[in-house]
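Here the complex is missing one protein chain, while the rest keep their positions.
Labels run A, B, C, D and E following the written order; every chain starts at residue 1.
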Amino acid sequence: MHWELELVFFSILIILALVALTVRNLLTAVVMLNVFSFLSALLYVVMGAVDVGFTEAVVGGGITGVFLVVLIFKTTRRSVD
Amino acid sequence: MMVNATTYTSLVPLLTVLVSLGAVPLIILSSRRPNLREFWTIAAGVAKLALVVSLLPSLLRHRIAVLNLGEIVPGVDLAFKADALGVFFALIASSLWLFTSFYSIGYVRGLQEHKQTRYFAYFAVCLSATMGIAFSANLATFIIFYEILTIATYPLVIHKETEEAIKAGRKYLAYTLTAGVFLIAAATWTYLLAGHLDFIPGGLLKNIPFEPKTAWSLFTLFLLGVGVKAAIMPLHSWLPTAMAAPTPVSALLHAVAVVKSGVFGVIRVGLFVFGPELLRRFHLDYLLLTSASLTIIIASFLALKEDNLKRRLAYSTVAHLSYIVLGVGLISSPALLGSLLHLAFHATMKITLFFCAGAIYVHLHKEKVSELDGVGHVMPWTMGAFAVGSIGLVGLPPVNGWLSKWCLGWGAVAAARPLYLIILILSGLLNAAYFFPIIYRAFFRQGETGKTGEASLLMVVPLVLTAILSILLGVWPDLGFKFFKIAHEVGRVIFGGVS
Amino acid sequence: MKEAENNPIVSLIASIVSPFIMLFGLYVIFHGHYSPGGGFQGGTLMAASIILIRLAHSGQTGQLQFPATLNTPLGSLGVLIYYGTGLAALWWGGQFLNYAYLPLAQAISWRRSWGILMVEIGVGLAVMAILVSIFDDLLEDNSYD
Amino acid sequence: MIKFLLGHYAYWFILALLVIGLYGLIIKRNLVKKVIGLSIFQVAIILFFIASSTKWGATVPVLTDHQEVIQSAAYINPLPHTLMLTAIVVGVATSGVAFALIILIYRRYRTLNENELLERLKEDEPE
Amino acid sequence: MRVVNYILLGVFFLLLIYASTSLFYRGDLEALVNREKSPANSPNAAAYYIRHAYHDTHSPNMVTAILADYRGYDTLGEETVILTAGLICFLLLRRERKKKKKSSPEKKQ
Partner (left out) sequence: MNPSSLVPFPPLIYLFAGIFIPLVTLRWRRLAGWLALTATTAAAFFSVINLLQVLKQGIIPYRFGGWIPPIGIEYILDPLSGFVITVINLIALGVIVHAHQSVKAEIKESRWPPYYALVMLFLTGANGIIMTGDFFNLYVFLEIGSLSLYGLIAVGEKKSPVAAFRYLVMGTVGGGFYLLGVGFLYLVTGSLNMGDVRNILPHLQVTAPLVVALTLMLIGLGIKMAVFPLHGWLPDAYTYAPSPTSAIMAPIGTKIGAYAIARIFFFIFGIRLITQIVPIAQVLAWLSAVGIIYGSVLAMAQNEIKRMLAYSSVAQVGYIGLGLGLANSFGFIGALLHIMNHGLMKACLFLVAGNFRLKLGHSRIDRLDDSLRRSMPWSAAAFTLAALAMIGVPPTVGFFSKWYLALGTIASRNWLFLAIILLSSLLNAVYFFRVIERMYFPWRGSSQKRTLSSPAPKNESQEVSLGLLLPTLIFALALIVVGFLNVWLVKTILTKALPAGF
């Protein structure tokens, strides 16, 4: 267990989560979420869960991101909160 | 307490329930042929009466018909038992149903009522439920038929489908369903206390250790449950409202099925669930006595100021039902005898009065007491019967009412509670005060009626017959079905032969 | 998406990259026994390669590689392979999904190994087809209302 | 004390993430934001399982030398990993369905804001 | 309403934190999760997987072995979940291919 590394990751994750939820532009929020997913995947790997990290990277960084982008292009990019 | 009474298994109690239920599909199927349809009604009535009567001989030899259909909820069977009280009630209901059926046919045809098929079908269901109530061997079976009766009466109450009738139906349902709910609560509680729900003369809860608080709460719950149909004040107010129904329905409600089931329930609860000992020990009888006397007095005054004939009769019913409750509350053998006799006799008298009111309505379209001037000249038979019924309810011989009242008074004295004798006498005077003016108007005043002659024979014959029956029973109470003997038997079973 | 014109450079790069992703996905599926990865990851990668082509070539052109009509049947088929493996074990006398009863190899551990492989293939196929199907459906221009 | 902190601090971060995700779900009015909150919520749960699977001095649950394992303490607990693979897939599936629903809602009501949506729903009420 | 939500979230957070403090340390070998046997003397699943996965399935990757074999039924469920998602998108969004008209005559309801 590399706790220093984990601590850094955790802090960034929390900040990213808050940013993704508060930013007005949904596209930015989606990108933030992608980064968040990717970082969490790295965190899984750091914690020893290689398979889960791999899956999360593929899914969270890839497919969900694409889906969200498609979603936003089909609907609207703005959000009031 | 079951002094030398033996039981035997018999299908008859179930058949009495099923016979009118079986008539329902026949009635519905023959909806397009009125004569056939009404034939079924009458046939079922005759068959039912015959079945009930067939129970009599063995009952008088202390043999009780029972039938157990298996458990309905664990620990409680769906069971029938034709004990003396049950047969007594069944006899009243089935014999008067026959009268009511004939009369109904005349009534609905006379008014060309709509939806006659529905009317007769629910009528039959009601009677089935009443038989079930009479013959139920335990509280669960009793509740099942009690609730069926509630639901089956609803379409009859709203039969006219006017705004008023629907409102009356709502009120009726609100009261009776609430009562059913209380009854279920009381029954489940009893079940947990006693472990079974079988009616036992002398009380199924007799040997259970009780706290006074528990006994009072349970008894109050029961009384709320059965008291609504028995129209004990202040639970009575559905009854006058339900007068919006057609007159035969009122007759059914007031004389045969519904309210009598209520007081029957009071008897069952008071003497077969709690039992005289328990009532005395916790002074539960005061609850019965006080509510009954108050009801008698107040209802009589309300009847006095009511102008609508049927509503006046309704309040009179409320008062007279409480006679029966009073008889139960006095806890003495003669009072119980009086109670049971009043159960039967009030039925014959009140049904006569309602039949008369219906005949007047069908024939002359008059509903108010103040409009009845001179009716006696147009419809002498009808008003004669009405006079007979009134005299009986006031409590004068030779009509049967005097006998039951006399027994009740005797019971009050025997129980060393003369206060209630005074109440009975006072109530008799009040009865006279609200019935005799009607007779006076009908016979001794001149009025414009617009029509001559009696109503149709189908209506007049039953009402005259019931009036004659009332007189005959007053003179010879053991006539035909041996009402007196059976009532006596009930008292013997409960109070152990002391009478 | 939308009516974006096909950028030739994007198309070219997508066309070049896509097969490699597909190959990598297949590798991940078949190498799931020995290293991190398996049916789901591989299937997702294959779906990604197909979606990349669809993103680069709009309209019908993107469908040439992998027509949308195949999505649902292939997805069902993938799950059916998984289910069928379990059912086969049931058929040959074992419990559902008990690969030890599959008539594939002598040693029980190898039977299980082969069973796992079959299952992973089913998973990969299903995941690929269904993810592409979700993508297609999300991109669908008008629904039925 | 240090040992206590080291052994538990990860849970606190994870639970903070969980509550942030819930905050997005409950308080944010935009439907896409809700889905983002949902993703964060799920990631937090996954992290919780993964964090709990670690062992002092253990290694990744992939055998390198293909030998029989005698000592289970040598490898990280693989069971939560497996469970979380399933949970991730469930999460993707849920997001996919959520996207489909959002697109349908947008087509019908032209908005993604929950407040506006509620207003338009009221307008639709017959009579 | 919003304030209530915030308070609820905060209370929930604190409760969870409080609960987590009495969990075992992360990586504690004494935790029930990491023991070889449970207190009821049944085998611990995780320890069993670690020791027997290769022997049972010839798969060095324990996660794969658990995923596809020991808990294969879960994974079948997982595939079903994703199939469900696909079918829902099909059900809700897919366009009719045969009809060119935007509003088909057999509109629903």
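Descriptive notes on the structure:
Definition applied: a residue touches a chain if its C-beta (ideal position, glycine included) is under 8 Å from a C-beta of that chain, and two chains touch if they have at least 3 such contacts.
Predicted model only: the values in this text are computed from it and were never measured.
The chain that is not displayed touches the following shown chains in the complete assembly: B, C, D, E. Within the full complex, the residue among D:6, D:27, D:74 or D:90 touching the omitted chain is D:90.
Contact between chain D and the absent chain runs through residues 18, 22, 25, 31, 34, 38, 41-42, 45, 48-49, 52, 79-80, 83, 86-87, 90, 93-94, 97-98, 100-102, 104-105, 108-109, 117, 121, 124.
Within the complete assembly, residues 70-74, 143-144, 147-148, 150-151, 155, 158, 161, 163, 166, 169-170, 173-174, 177-178, 180-182, 184-185, 188-189, 191-192 of chain B touch the chain that is not shown. Looking at chain E, the residues touching the absent chain are 15-16, 18-24, 31-35, 38-40, 42-46, 48-49, 69-74, 76-78, 80-81, 83-85, 87-88, 90-92, 94, 96, 104, 106-109.
Definition applied: only the chains that are shown with their structure count from here on.
Of all chains in the assembly, those touching chain A and also chain E are C, D. When chain centres are defined as mean Cα coordinates, B lies farthest from chain D. A straight line joining the Cα centres of chain C and chain D is 24 Å long. Look at where the CA atoms of chain B average out and do the same for chain C: the two points lie 78 Å apart.
In chain E, the residues touching two or more other chains are 26-27, 55, 60-61, 63-64, 67, 75, 78, 82, 85-86, 89, 92-93. Counting partner chains per residue, chain D shows two or more touched chains at residues 6, 10, 16, 23, 51, 53-54, 56, 58, 61-62, 81, 85, 89, 92, 96, 99-100, 103-104. Against chain E, in their complex, chain C makes its touches with residues 32-36, 38-40, 71-72, 75-76, 78-79, 82-83, 86, 96-97, 99, 109-110, 112-113, 115-116, 119-120, 122-123, 126-127, 129-131, 133-134, 137-138, 140-145. Here chain D touches chain E in the complex through residues 3-4, 6-8, 10-12, 15-16, 18-19, 22-23, 26-27, 51-56, 58, 61-64, 66-70, 72-75, 77-79, 81-83, 85-86, 89-90, 92-94, 96-97, 100-101, 103-104, going by the rule given at the top. Of all residues in chain D, those touching chain A in their complex are 6, 9-10, 13-14, 16-17, 20-21, 23-24, 28-30, 32-33, 35-37, 39-40, 43, 46-47, 50-51, 53-54, 56, 58-62, 76, 80-81, 84-85, 88-89, 91-92, 95-96, 99, 102-103, 106, 112-113.
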